[in-house]
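Here's a structure for you.
Of the protein chains in this complex, all but one are displayed in their positions.
Labels run A and B following the written order; every chain starts at residue 1.
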């Protein structure tokens, strides 16, 4: 029975980690700053240097960044696919997914990004949370990402 | 053991509900009207008002609508991602996904839609079926959806 419980736990953790990255996308796409922050641990890191954007640490920096993004973007759609669980050891995990991000700025310009979402997560009392998040390009789209 | 069976059932139901939305996409993409209808309960609702299209109730209305769509569209591809199980209580469930829909009309025009698939489902003797389906825009694409 112990082995059965471990296998069940693995399946549930895998789904929870996939749900975490989808929740991160959903909160951005709803322009919900507090919802985005709720995906991270208190001192979580959001490293966007792969896109030529800043590396942010902690809720204040991440909040300020997304407040600026949501003021600039009228619509965001982060299509997440190709989820892969890279490591799962007790309360720590690493995973990644592909993201196909489409958006429209308030000025009417289109945004198109083909990138990866790579993240390290930790299990907390409120479920899995992002400890560090990185977003390298998968295919450079040749379009400009607005400065936020 | 009762708890183990419940956890297994939850995992299987989650996958079945994700399969249901993917089956709906697959049947549209095969231009199979009866296959689309098979995803719905008898008096199911397909509410496309979020796209500026009609709200359809029951097999006759849904059949007529897709017969018209398949006469107009030469190819459809409904890429479904970001599945999220929103609620699961016994024989009722609510879930949603993102859809990136590409298509080509018989006249050669391209269709591109960034939307959400939101649905309520019920467990039947033939598995989970859609009771009500809604499709709001995620990112307006600026392209026209043909009138069907």
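We adopt the following convention: a contact is a pair of C-beta atoms (placed from the backbone, for glycine too) under 8 Å apart; a residue touches a chain by one contact, two chains touch by 3 or more.
None of these values were measured; they are calculated from a predicted model.
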Option touching the unshown chain, where A:82, A:106 or A:124 are the choices: A:82
Residue numbers in chain A that touch the chain omitted from display: 4, 7-8, 11, 14, 79, 81-84, 98, 100, 114, 138-140
Positions on chain B contacted by the hidden chain, ascending: 1, 4-5, 8, 11-12, 15, 19, 22-23, 25-26, 29, 75-81, 100, 102-104
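Note that in this section only the chains that are shown with their structure count from here on.
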Length of the line joining the C-alpha centres of chain A and chain B, rounded to whole Å: 26
